[in-house]
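Only one protein chain is missing from this complex, and each of the others stays in its spot.
Order of writing sets the labels: A, B, C, D and E. Residues in every chain begin at 1.
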Amino acid sequence: MDSGRIIYLNGEFLPEKQARISVYDSALMFGDMVFEMTRSFNKKQFKIREHLERLYRSMDYLHIKIPHTIDELEKICYEVLDRNDKVFAEHDEHRLMVNISRGPLSFYSEIFDGKVEPTVVITDFPFKWTVATMGPLFDTGVNAAIPSQRAIPASLQEPKVKNRSRMFYMMANIEVSNMSGDRNWALLLDPDGFITEGTGSNFFIIKDNKLICPEPRNILRGVSMEYVINELAPALGLEHEYRNIEPYDVMNADEAFYTATPFCMVPCTSINNYKIGDGKVGPIYTKLITKWGENVGVDIIKQIKDYGEEVSDLRAKQKTMPSTYQFVK
Amino acid sequence: MDSGRIIYLNGEFLPEKQARISVYDSALMFGDMVFEMTRSFNKKQFKIREHLERLYRSMDYLHIKIPHTIDELEKICYEVLDRNDKVFAEHDEHRLMVNISRGPLSFYSEIFDGKVEPTVVITDFPFKWTVATMGPLFDTGVNAAIPSQRAIPASLQEPKVKNRSRMFYMMANIEVSNMSGDRNWALLLDPDGFITEGTGSNFFIIKDNKLICPEPRNILRGVSMEYVINELAPALGLEHEYRNIEPYDVMNADEAFYTATPFCMVPCTSINNYKIGDGKVGPIYTKLITKWGENVGVDIIKQIKDYGEEVSDLRAKQKTMPSTYQFVK
Amino acid sequence: MDSGRIIYLNGEFLPEKQARISVYDSALMFGDMVFEMTRSFNKKQFKIREHLERLYRSMDYLHIKIPHTIDELEKICYEVLDRNDKVFAEHDEHRLMVNISRGPLSFYSEIFDGKVEPTVVITDFPFKWTVATMGPLFDTGVNAAIPSQRAIPASLQEPKVKNRSRMFYMMANIEVSNMSGDRNWALLLDPDGFITEGTGSNFFIIKDNKLICPEPRNILRGVSMEYVINELAPALGLEHEYRNIEPYDVMNADEAFYTATPFCMVPCTSINNYKIGDGKVGPIYTKLITKWGENVGVDIIKQIKDYGEEVSDLRAKQKTMPSTYQFVK
Amino acid sequence: MDSGRIIYLNGEFLPEKQARISVYDSALMFGDMVFEMTRSFNKKQFKIREHLERLYRSMDYLHIKIPHTIDELEKICYEVLDRNDKVFAEHDEHRLMVNISRGPLSFYSEIFDGKVEPTVVITDFPFKWTVATMGPLFDTGVNAAIPSQRAIPASLQEPKVKNRSRMFYMMANIEVSNMSGDRNWALLLDPDGFITEGTGSNFFIIKDNKLICPEPRNILRGVSMEYVINELAPALGLEHEYRNIEPYDVMNADEAFYTATPFCMVPCTSINNYKIGDGKVGPIYTKLITKWGENVGVDIIKQIKDYGEEVSDLRAKQKTMPSTYQFVK
Amino acid sequence: MDSGRIIYLNGEFLPEKQARISVYDSALMFGDMVFEMTRSFNKKQFKIREHLERLYRSMDYLHIKIPHTIDELEKICYEVLDRNDKVFAEHDEHRLMVNISRGPLSFYSEIFDGKVEPTVVITDFPFKWTVATMGPLFDTGVNAAIPSQRAIPASLQEPKVKNRSRMFYMMANIEVSNMSGDRNWALLLDPDGFITEGTGSNFFIIKDNKLICPEPRNILRGVSMEYVINELAPALGLEHEYRNIEPYDVMNADEAFYTATPFCMVPCTSINNYKIGDGKVGPIYTKLITKWGENVGVDIIKQIKDYGEEVSDLRAKQKTMPSTYQFVK
Partner (left out) sequence: MDSGRIIYLNGEFLPEKQARISVYDSALMFGDMVFEMTRSFNKKQFKIREHLERLYRSMDYLHIKIPHTIDELEKICYEVLDRNDKVFAEHDEHRLMVNISRGPLSFYSEIFDGKVEPTVVITDFPFKWTVATMGPLFDTGVNAAIPSQRAIPASLQEPKVKNRSRMFYMMANIEVSNMSGDRNWALLLDPDGFITEGTGSNFFIIKDNKLICPEPRNILRGVSMEYVINELAPALGLEHEYRNIEPYDVMNADEAFYTATPFCMVPCTSINNYKIGDGKVGPIYTKLITKWGENVGVDIIKQIKDYGEEVSDLRAKQKTMPSTYQFVK
């Protein structure tokens, strides 16, 4: 079945099903690929430039060089969005994904007619799938569940580079899926025992009206996280600091939440089933997400709940997958 | 240009260029894929069963379940080999690669017409490309170069599972490619400072006629490594032990070598440009690889050198890539 | 209700309910107490001398000095057993517990009429309670569940001293009690990621007919563990070694089991719900426990199952407690 | 000899000698007990509410649930104080201790007539004993002695929970008692080499008129410490920060002191016998403790010295105990 | 050839060639020596008092006691400078070095006629040699090269004590000398992966107009570093903070530079050959060094370039030495 959506692949616009990468590509050989994913609000991309800037930093770090300037790449992104918009529903939002790898390893060049170059793939699909099952969590909050799996620290593999070598995320998700309860989201500790991040999301606590994030060392420096810190918090007169956070601090926080591009902010009302504050969605969280919604002209929670209704079939199917919520970024 | 080679992809035999994996697959999303690569000697596969057994252990570890039994998968492998053999040259060897991932993430199921299942890709290509540039190293030996990048220890990500989350291998290779000299192969330390492995190969030292490998903790337990230990060494009356090895031990060893499936064994004659023994290819190394060649009926070094002649164009091209030798497995 | 059982407390034989320690005692102030627990087979104490020898080593380590020699203390133990036997049922076994602390802190001496001396408490109770709920586990085996809580390594607190500062055991048990399934027993990793022990038991794997235990570094050197190693294994022609063991090794073992004084040996048939071997109780385990039973003249498993029938009320009550099995030693 | 003092034990008011806990209680089995100790100034309890709040956080952390609300528990505390006051001397202060454990382990329930519930013990005794020997230290200051024993970090056992699994405190005290000099107080490093706390006290340095404490990670967050930071320092116009502190920083500080409930603040004039500042009791310390005394209407140092005179017999006896000062909290 | 320069050695003024220390001295036996090196601007010593104060702190740390007060030692330094000035050229600057060790070990006292006392050696030589080859680096900037060798952390050996046990600096320099390129300066990570310092210099990054240094934990607290922070930065209205810095932060900085006494500040324009900012010498660096030059009345860069011309013979010779720049402090 052809979705009608197109993707960009190294200079060509192709049907969505062609968004595939050779098994001889360094992306698959070594998890040697960087990426970004964005979303729209009312079809308008949010912070796409910030995402692309981080993408270029990631490429630099890995010594991957592509022929496009950031302006050129941004233009291609918009072209993908434009071409697809006609097959999106009126109320759909765009979820853009940009993947860049070093390309096929040189000694497989014969397979590629001698041409080995970096791989650039840009895809676009309806945002609603990503968040289809999340609606109820905005009412209950998630439970932060700490697995035995530790986050790989930056001294061994740089998490600030948005890369694809994340098998340990999957191991953490599998572990958490075996815990009792259906609101569990993995929250990873680093080897020193400090809170880092979810498996595709950042983590905040609120204590005495101050927002607190882990020192931005063993975490991705998320675009949503920085939006909360640099734009929402000041607008609401809230202070923020980065600090080493331990599970004990989370237990004794007033509120907590996760941030990520698709769902923006989801409340976290317990950690290892220990209530945070009174165990309910907190007032500061609510103010922040309300403000965010106002800024972008979308009722963020309502939209996600509505999508949930729309794709209830999909939701049913996903229930059979372990820890689906975790796979969101 | 169609090579005529076919591959296996989830039940179908397709042209080689279709050996591609969706960007929505967990393999690319998380580096969540396991794999094996084998080779033939005189067209006869070597230790394919051992490779497949490790593959199933890897799948179990990651909780990936495919519908094929190991016998069925082995049969498919042989079918791929058979179908391709007619387009291989007489003197070519087969390099088989089996990749298995969890498959597309559930919330992208709509793209796959609702069907999300594990991904199984089997490819086969002429072995010669892999080793085309290696010939001279059998005369000089490589220099083991210790980069700043440390191996991720098993407590954080299990290297005994042959997985694709290996961005740190690439970081190590990039680092080593910046060192003086053209015989450098990365040799990784773990965070405790112990020798682990190359970026796709195992490492041995020889001291007082005994073969010594790192404790098999933070390394892949290589099929070639185990062949040397369990079959070649006893046949030559050599003892073996696993032990924590430090750079100092390598410096004071009599000989050293790397093992991996494609090249079997390559001598290592120095570490950080410090001579091991007299800095020449050693007698025990030579006995071992000679014995190996006798066992499989192939002059292993000569074959690689001959391939080098054959594909000298390829070699020229590869010279422009950093640390090509490292990418071999 | 008076049980009729007596205990020994610093020179006196008192009713069981007097087995109490002052909150001003160093035992409670600092968890500064050492202990041993033994059991009988057919009313005959097993390895009591070995337990007492370890107790004296523990006291020495903590610089606790009591007035009794080991012979004297052993004699007191037997006197406690003798005095109680008349109120034990015919088929009951004795579970002896010896606790020794430094005694009340000096600045509370006024409360003790100026007399602060080490505290020695010896109790004795029917063994059946300890194992009342374990019967079914001998058929299914337990599931080794690795919690996020790590074992405190010997460099920070010596686990080879059988001491009472074990809050982290309780934290691990609480964590495991929140996992799915009803056969979970905590299995602790040390900070290096190596297997250590259960929360009151030792752990073995069997691979290729060899018994393997963790290096005896971050574990209690259990009397039952040493009995298996030094007496049962040789009698059955099995080799044994101490080695650093990782979860990967357990997953790839043929069999596994836990040992501890009350239940002797319980099979472990999975780790993190990943089958060990074929996931069934293994033949070597069965040979070992059978041999043990022969040596002591008791069908160990049958006895425990019988006790389970006898105290089914008790069992019902215990079901409401988290991870009861874990509390056994 | 009956002191006339009473204690509270699970609903009953009993003579002081009944402040005992069963050896079958989790408190003794696992060091699984939390506690608080307070003191009065002129018979008025100081910060009792803050202590109880921390006690409830500790219980939550350990998943111990008692039937009393914090208000109820506070009321019981006051009842204990009231009942005892008549047997206290006019000039005596009250030292209250609240201990709470999970209670007897479930499989010993038969011993307790089937009733296993959390254990709550509240005691009260004359404060003077605790500080009887400390008088001279206010003139000389103590010497912070760094033992080989490291503090167990929060990632392994949470020191912010005021718990009883502190055997390592005793090991540190024993080590320090073997060093030359009679003013030694243990000062523990964590495994990273940072200053943490004493064995029952917090630690401050003063540098350039700023108070500095260790990052509140591997330490108890002491009520006295927080009183100095949040009330005394601001009143005197002194800044404060939490920071990783190394021995080098202590050596180069202007002043230093320990805080704890009984003695409030004791000056620390050297570390490993290396003078801090000029090696004398410093002016900022003196201002702080003077202010504290004013706030509570007691000359803190004088009271302790007077008690020393009163209980000189006790002091003589305590001299024979190792490092008595250390046992104070 | 007699240079005419004199040195001070334990009370005597001797010819420069007598600046030698016995092999039986603790300085050579254990690297047990502390030191300072200063320089002049227009013959006027810079921050000599601050250097001597650090020297006394270092001696205190190592429990070395010399008979001179700091005032006396400063006076001796000036006497050495005065006596030598007549043999220095008009345009020469003085490079003073003060070395202090515990002196000969006691059981070699017979060699020293029974007299074992601390060793104090003060030397003075033309500053130009130290910086003779550095001129070009002020135009290109250096490349910060991260070797495999890690800095020894303060918990194992205190780098804030300016001591002579620095074999690991030499190992790092040797490693870096083997990397491609001729602008490489070692930049050491600590075992946690944080940036520390060069092998004899401090390191700064500039981000958003703020100067940032590593937390002053595993580094020497350099006099030049503190001059930049406390005097130059405020004068130019720049903020400063100490923070844990990772290679990723350096890569994403706007500018970077090293500081040390002889060269004051040298620009760092890349790290591991990855450009910092635009890869050119940055404007804030230029402002800072210009300001420094104004304060001391010397065009710092020009002076170093001029010296390079003068001692071009020397430069030629030094080219044959590995990583000469690194040896400068």
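Following the convention adopted for this analysis, a contact is a pair of C-beta atoms (placed from the backbone, for glycine too) under 8 Å apart; a residue touches a chain by one contact, two chains touch by 3 or more.
This one's a predicted model, so the numbers in the text were calculated from it and none came from an experiment.
> Given the contact rule set out at the top, which of the displayed chains would the hidden chain touch in the full complex?
By the stated touch criterion, the chain not on view contacts B, C, D, E.
> Which residue, E:Phe41, E:Tyr56 or E:Phe125, contacts the hidden chain when the whole complex is considered?
Once the missing chain is taken into account, the touching residue is E:Phe125.
> Which candidate, B:Val116, B:Leu189 or B:Ile300, sits in contact with the chain we can't see?
B:Leu189
> Residues of chain E in contact with the chain that isn't shown?
Residue positions of chain E that touch the missing chain: 1, 3, 16-17, 19-24, 26-33, 62-63, 97, 99, 102, 105-111, 113-114, 121, 123, 125, 129-130, 132-133, 150, 152, 155-157, 163-171, 174, 191, 314, 317-318, 320-321, 324, 327-328.
> Since one chain has been left out of the picture, which residues of chain D touch it in the full complex?
146-148, 175, 178-181, 189, 191, 272-273
> Considering the whole complex rather than only what is displayed, give the residues of chain B touching the chain that is not shown.
Against the left-out chain, chain B lists 189, 192-193, 244, 246, 248, 251-252, 274.
The definition used in the following text is that only the chains that are shown with their structure count from here on.
> Let me spell it out: compute each chain's centre from its C-alpha atoms, then which one is farthest from chain C's centre?
E
> How many Å are there between the centre of chain B and the centre of chain D, using C-alpha atoms for each centre?
Whole-Å distance between the two chain centres: 59.
> Could you grab the centroid distance between chain A and chain C? Build each centroid from C-alpha atoms only and quote it in angstrom.
46
> What's the distance between the Cα centroids of chain A and chain B, rounded to whole Å?
33
> Residue numbers in chain B touching 2 or more other chains?
63, 155-156, 191
> Every touching chain pair, please?
After working through each pair, the chains in contact turn out to be A-B, A-C, A-D, A-E, B-C, B-E, C-D, D-E.
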